[in-house]
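A single protein chain has been omitted from the complex, and every remaining protein chain is retained in its original position.
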Amino acid sequence: MNTDTVVDAGKAPDSSSARHLGHEPGLLPEGWEMVVGLEVHAELATESKMFSPAPNVFGGEPNTNVHPVCLGLPGTLPVVNRNAVELAIRIGLALNCTVNRCIWARKNYFYPDMAKDYQISQYDQPLNVDGHLELPSGAVIGIERAHMEEDAGKTVHVGDDGRIASAGYSLVDYNRAGVPLVEIVSRPDIAGPEQAKEYVEELRSILVAIGASDGKMEEGSLRVDANVSVRPVGSDELRTRCEIKNVNSLRSIGRAIVYEAQRHVQLYESGEAPIQETRHWDEEAGRTRPGRSKEEAEDYRYFADPDLVPIDPSPEWIAEIAAALPALPKQRRDALIERGGAHDDAAIVVGRDLDGLALTAIGAGADAQRVLTHIRNNLAVDGAENLDAADFAELVKMETGGALTATQAKQVLAEMVETGSDPASIAAARGFEAMDAGELEGLVDQLIAEHPDEWARFISGDDGDRKKMQGFFTGQIMKATKGQADGKIVNQLLSAKSGG
Amino acid sequence: MTTARPVPTDSVLDIAAAVRAGERSAVDVLEQHLARIAERDDEIHAFNTVTDEAARQQAAAVDASVAAGETVGPLAGVPVALKDNLSTRGVTTTCSSRILENWVPPYDATVVERLAAAGAVFVGKTNLDEFAMGSSTENSAFGPTRNPLDTGRVPGGSSGGSAAAVTAGFAAASLGSDTGGSIRQPAALCGLVGMKPTYGGVSRYGLVAFASSLDQIGPFTRTVAESAAVYDVIAGPDPRDSTSIPKQHVPVSATLGDGIDGLRVGVVTELSGRGNDAFEPGVVEAAFAAAEALSDAGAKVEDVSIPTAVAGLSAYYMIAPAEASSNLARYDGVRYGLRKPGPNTAAMMAASRTAGFGDEVKRRIMLGTYALSAGYYDAFYGKAQRIRTLMIREFDRVYENFDVLLSPTSPCVAFEFGAKADPVTMYYNDVCTIPSNLTGQPAISVPFGTGAHGLPVGVQLMAPMLGEPVMYRVAAALEGLAP
Partner (left out) sequence: MSSHHETPGAPAPRAHLTTDDVAKVAKLALLELSDDELETFTGQLDAVLDLAEQLDEFDIGDIPPTAHPFGLVNVFRDDVAAVGHDAEVMREEALAAAPEVEAHQFKVPPALGEAP
C-alpha cells in the first residue's frame, strides 16, 4: 500500500472523485484499476429501537424483543428515539459531515422480515452529508452521506439444502426489526481491497470510540456492502458498478472486491460489459452471484413518511454533541506521532486502546518509540491494565540508560504485569545487569574463531544465508550470556566485524 | 318509511350526570341501548361486533365506582360505539376487510384508553367502507349499513356504521375517522353532528391508517354540546403519535354558549354549490339559509373565494391513495390476517392480498402505487403535495379576515344503494369536506333543515388550525337556529 501520499487533513476531498490516492497493483491485469465505494450499516448502541420502545439487544429468544410498533401492527405509529439521533449526529461529526435538517422517507418493498413492508429510512434529505475520513495510511475517503434507518428482522431459510431458492420454508424473527442503523455511504474513492479493509477498520474504531456502535461484525452490528467497478488506469470515468451484499468480515471484503473486479475486467476484455445489479458474496465458493431476478424492477416508491416529522437539529444541539465527542482515533494517533512515535506503532497502540498508558509513560520521560515498541510487541492487551504507567516509564528509562538489555527489559515487563512489582526490584532479584560492550566483543571474537564455516557464510552468503547465520551467532551469544547480552549491540558488532 | 330525525334518546350529558349522581345505573342505560341493537341491528347492520358482555362488565364497574363514592369520569356510563378501524385489545378489529376478519389486536388505541378512563362503556365495533375507503359504507366486506332514517338509502361513509349506530339509538355517541369527509358526510346524511378535529389534535395511535397525513378521529353525536363533551375527552397530546400537537387541549365545552355576535363567517364560493349542477338544490338552499340565519343572529356573513379549494378533490385522490398504498402493504399474510397459500413468499403474499382486499381498496392501492412510482412521482404525488401547501396558504390568508367558513357538507342528501356505482361519481361526494383534510384544519357538520325526500342536510363549518373553540361556538348557535 502506498503510504507516502499525505493529504492535508483539513481539506475535504474533491467530490467528483477523480484519481485514487493509492492504486493497488498486481490484482488486476495490466492497465486496469478498481473503483470501490462501501456502504457500511452500523447498528447503534441504544437501549431501545429506532421508533419503538422494544429493547435493542443482540440475540434473545425469537420474537421476545418486540412491541406492537416494531411488529408493524395495524394502527401503531413510530416515534423517534432521541438518543439514536444523537449517536447518528456524533457519527456525522466524527466523519466531518455537514449535519442537516432531514426528513424520514418510506422505502417500499415486500419482504417478510420487514414488518410494515416498507422500511423507514432517509432518501433525498439525509441527516449527514459531504464528509470525509482520513485513513491511518493518509488516504482520504469521501463520505457521501450517513443517514438513519431501521433494521429488518431475520428470515431463516429452512430448506432441503439450506439454499435460499430451494424448497422448504422460512421462519421470521422480529427481534432485530426496528433496531436503529446508520448507513455510511463512501464515495467511490477506495483503491482496492487493502484500502477497503483499512477504511472499515478505521470506521469501526471511530464508531466504537464515540460510543455509537459496538462495531461487532460477527454479531452483524457492522455490515458492509461494496460497490465495485473497474476502469483503465489513469482514467477518471465511473463505469457500471455492481453492489456486492453480504461481505461481513474483513477477509471477505477483500476477497469479494478482488473477485468482482476481476469479473468485470474479464467481461470488458472479452468484449462484454457488466450490468448494474446487486450480487451476493458466497464466502464458501469464493465468488459473487446475482441477487434478485433481473426482471423484477426495483421501484421503491420513496416518499416522505407522513407518520413522522422532520428533524431540525439546532446549532446549539450540534455544538453540545460535538463538545462531548471523545478524541477520535486519528487525533489519538497524532498525539503519539507528535511525541516521536512511529506511524504504524501509533496505529496499533491506539487500536488496542493503550495510548493513554503510552502518553503517561512518555510524559514521565520515557522514550516514545521504546514505549510504543514495548506496548506493540510485549504487552498483551489483557495485562496492560495491571501496569503502573510510572513503573513502565521507569523500566523504559532503565533500558535506554543501559541498565537493562532489550531482552531483560522484556522479561522484567512480563513480571511487572504479572506481579505488579516495580522494575528495579525485579531486575535486582533476577540479577540483571547489562554486559559492557568490551566484554561482549571478546565473546563475539571467540565465537567467530570457533565457527569459521558459519562465519564465512555470514560474510559471503546470500541474503538468506546471512540472516540465518546472524540468528545463529546471536543465539550462541545469548546462550553464553544467559540472555543478558543486548541483541542490538551484538548485531552491530557482527556487522562491524564482517566489514558491512 | 322516512323519519326525518334520529331516534330520540337520552343525551351523553344527561346520562353521565344521572349516572354520576347515582340516579341511574350504567347497567340500565346499557341494557336500553343493547335492547335497541337487538331489535333493529339485523336490519341496519351498524355493527360488525357487539361487545355486550364486555360492556356489561364495564357498566357494572362504573356503577360500583359510583356506589363506592369514587370519582368517575365525565362520560360515566355513556354507551359509545367505536368504528371498527380503532384498535381494541382483545376485540376483533376488522376494518370491514376480509384481510383482517379475525384480527384481535394486543393493544388499545389512545382514544379508546381515554374514553375508557372517562367512564364510557363500549357497545361494539361499527361497520365502515373497507379500510375507510368510500362514502356510502357499501364497500364493507361484510355488507352495507342501512340509513336508519330510510333503510333504502346509504348512511354515508366511510364511518356509516358509527353514524347509523347513534341515529338508531344504539349508542349515545360514537367515534369515526375522517380522511376526506368520512365523519362529516355520514353525519350529514344521518342527521347528526360530526366533527373532524385539527390534524394532530387527537392521537391517531391505534387508528388503522388509511392516509396518515389526513386521518383524524372525531365524534358523532346528536347535538353540538355532546360532540364537545366527547371531543374534550379524546383531544390532547399523545407521546405515541409523533404528529400529535404538543399543546394542552383547550376544552371547547366551556365556551359553547359564548354566542356569535360580531364573528365573521365566510361562505366559500367554490364550495357553496350555487350554480353547480352536481349539488342538489335543497342542499344549497339549506346552506344559504344557515348563512342567513347566522347573519340575522349577529354574525358578519360574506362570500369569499378560495380558488384552490376546487383542486382539493384532485390533490386528495393523489395523496390519499399514495399513502394508502404504503400503509396497506403490511397486509401480506405473514404476521396476522388472511393468508392464501402460494409456492413462495411473494406468491403467498399476492394470493392473500388479492383474496383479502375488495375492489375499491385495490383501485386505490394501484392508483397510489402508480402515483408514487418512478417517472410519475413529480407529476402526481409531488405536485399534489405542493398544491396542498398552496391551499394551506390560501386558507390561512382567508382566516385573517374570517373566524369560520361555511359550505354544505355533502352535495346531496342520503342516496339510494347503488346510485353511485361509478368511482369518480362517488368521489365527488367529498368535494366540500376534502379541503379541511388537506389543510389539517378542523371542520364540523351540523344538521340544518331538510332537503330532498325530507332527508336531513348538513352544513359544514370550517375553522383555522386549533380553531375548535370558535367553531363549536358557531356550531352551537347554528344548531339553535335550525328549522
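First chain written, first letter: the chains are A and B, and each begins at residue 1.
The rule we apply is simple: contacts are C-beta pairs under 8 Å (C-beta built on N, C-alpha and C of every residue); 3 or more make two chains touch, one makes a residue touch a chain.
Every value quoted in this text rests on a predicted model; they were computed, and no experiment measured them.
Touching the missing chain, out of B:47, B:103, B:231 or B:415, is residue B:103.
Which of B:131, B:170 or B:199 touches the hidden chain is settled by the complete complex: it is B:199. Mapped onto chain A, the footprint of the missing chain covers residues 46-48, 53-56, 61-68, 71, 73, 79-85, 101, 103, 109-114, 123-124, 152, 155-157, 159, 164-174, 185, 245, 278, 280, 291-293, 296-302, 304, 306, 308-313.
For chain B, the residues touching the absent chain in the complete assembly are 103-104, 106-107, 198-200, 213, 239, 242-243, 245-246, 308, 310-311, 313-315, 317-318, 325, 329, 332-339, 341-351, 353-354, 357, 362-363, 365-367, 369-370, 373-380, 382-390, 392, 423-424, 427, 439-441, 465.
We adopt the following convention: only the chains that are shown with their structure count from here on.
One finds 56 Å separating the Cα centroids of chain A and chain B. Considering their complex, residues 68, 71-80, 106, 108, 110-112, 115-118, 170, 172, 299, 301-303, 306-309 of chain A touch chain B.
Of all residues in chain B, only 85-87, 93, 95, 100, 103, 105-107, 109, 204-209, 211-213, 239-243, 322-323, 325-326, 329-330, 332, 334-336, 345-346, 349, 369, 372-374, 377, 381 touch chain A in the complex they form.
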